[in-house]
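Complex shown without one protein chain; remaining protein chains in place.
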């Protein structure tokens, strides 16, 4: 940065832009008064009005079920945008000191960032830490960030989805290891240059779970001490593997979620996907042409030991701006831990984070026709038990992901070396972290 | 679509053709030029035709078949119904919001720009030069990047997430101001104003009774552009609004489009396409409506000279 070291410190973090001309803004962000578990039931009794930001399809139905049970509480469900769009709105509201909802959906990877801006209520004060045993270890670890800053809604243990029809046509077998995976990709693309085993145009939300699965732990976060090493052994392991896919052109350069991508899934151009366990529901709902063709398998492994990572998934959190944090916490407790609410969530095709639902025979026994009668949830639940531990995201992960295309993404477009891209990303993140006042090492 | 648009136009064309101006500037029509200009027409229309054709397809048809051919089933009506009923009819709400922003925002912008452009053209008031320079200078500052300070100012005033956050900034149309300024110079003779002043009329009265009539073509033009600008407004509402109940169509449509991504992905490309088509239709209709006034106004202006 610069040589100007003598700075007058005028404000603090939450009062971000409160300096000077607009001195008042940020004042609303007072820390919520300490609460207790009894507050929650009292709050439900007392009632009130809550605003809940979510893009979960079952959001409205869950809120309706809640109001049916607790008629004194009115919940307004607002779809303030999907993922980063919502974070923009949320971050704006936090910066402005007003306008935030009572409860908001936040993906696990972004949670740290809002914790750091002091935007979220620690639910531990309401005794919600006791709910820990209800959730899978990996999702609980994602919300337990030196305080319980949310309750897990869903989880996304990674699995591989593949198009059996294409596999049969080209005589491919389901790869169990990454070496087999690369071989299958080569075989398919050689047999038909218009087909690809999978697509990847550079997506941080995909690369990081793969790094995680490969044993990479590139980020270490301890308060404001941040370690970034995008060349640790596991990360390099992934990059070396993926270079073998990227450089010979075995990855379809189609951005995931684009219209091109949906079409490529529909017509078999892309023959398999590695994605979270929520993906089967989406395929079934939105790629009707694939009916009967798709199957689910574990993610290929490096050495034969089944291991996977979490890809996606969200928690819901209570915002400090909430006028009634106890009521918000009570709603949240019901939303993400009551069987009634989770049942609604599952009906809408969500993949749960609660161990009871994951273990229920009803859940694991479903054998959808779309997947040729395969009991896909058995695979997914097994994956949820094989999620590697100890992966942390950065406290500025939303920003980090936004500059991924500038650095690693460039390696994708050039079909170059991902390790070089990762190094560039690291440099960019270190610069940002230091400029933001973190101790980066 | 072309035939529907052509019908009202034809009448005006014959009307125009009878006027003497065209006997001067060579009345013979050129087929070659018309064909050459047909390329422009195709350029403008092909994407819209693509939109229309694909708005008539089901999601499944969208993923198969040729883009400029109709799909297996003609599902336009079905898509329209689904667009209007999806998510409890939120599209209709967005349409209503857009109309609100257009009526108040574009209406206000037209009024303010007309008054200011006229004032700049007809009065040598102190600060006039600075006025014009400041406005020209300020529009060069990226509006998008001023979004943060604007957002923070508005949230101080508790205007964010209300219609005012969209309407108030829409009230400024520097282009409208410029246009009226030019029109006033061209079409409001000083002598007329002097005569009215001798009759003892106040400045505002002169404006509304005499000048406004002379400026009518310009005012309609400014209104047209202001309507288009407000209807198309995207960035400001994106920043200012978090409640979809206040979204205009543009932000809503983009939200629908982005619904195709992430953990809860639910692509509704057919509704995005149909919604896009439906978003264009009213503005085109308004344009045609205004165009008829505007055209007669323009012609009058050019004849009067």
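General remarks:
Note that the chains are named A and B in the order they appear, and that numbering of residues resets to 1 at the start of each chain.
Going forward, a contact is a pair of C-beta atoms (placed from the backbone, for glycine too) under 8 Å apart; a residue touches a chain by one contact, two chains touch by 3 or more.
Heads up, the rule we're going with is that contacts and distances are computed from a predicted model.
The protein name that UniProt records for the chain not on display, among "ABC transporter permease", "Polygalacturonase", "Sulfide dehydrogenase (Flavocytochrome), cytochrome c subunit" or "RNA polymerase, sigma subunit, ECF family", is "ABC transporter permease". Within the whole complex, the absent chain has one touching residue among A:288, A:349, A:372 or A:405, and that is A:405.
Within the whole complex, the absent chain has one touching residue among B:113, B:188 or B:265, and that is B:113. The missing chain, though absent from the display, is touched by one residue of B:172, B:188 or B:241; that residue is B:172.
Of B:56, B:97, B:242 or B:261, it is B:261 that touches the chain left out of the display.
Touching residues on subunit B toward the chain that is not drawn are 2, 5-6, 9-10, 12-13, 16, 20-22, 24-31, 33-34, 36-37, 40-41, 43-45, 47-48, 50-51, 54, 62-63, 66-68, 111-113, 115-116, 118-120, 122-126, 128, 131, 134-150, 152-153, 168-169, 171-172, 175, 177-178, 182, 186, 191, 194, 197, 203-204, 207, 221, 228, 231-232, 234-235, 249-251, 253-254, 257-258, 261, 269, 272-273, 276, 279-280, 283-284, 287-288, 291, 295, 298-299, 301-303, 305.
Interface residues of subunit A facing the missing partner chain: 1-2, 4, 7-13, 15-22, 84, 88, 91-92, 95, 116-117, 201-203, 224, 254-255, 257-264, 269, 395-396, 398-399, 402-403, 405-406, 409-410, 412-413, 432, 435-438.
Throughout what follows, only the chains that are shown with their structure count from here on.
Here the spacing of subunit A and subunit B, counted between their Cα centres, is 40 Å.
Residue ranges of subunit B in contact with subunit A, taken from their complex: 59-60, 62-64, 151-153, 155-156, 158, 160-161, 239, 242-245, 255, 258-267, 269.
Contact residues of subunit A toward subunit B in the complex are 17, 22, 24-25, 53, 55-57, 78-83, 85, 89, 92-93, 95-99, 107, 154, 156, 256-259, 262-263, 266-267, 276, 278, 282, 285-286, 288-289, 312-314, 350.
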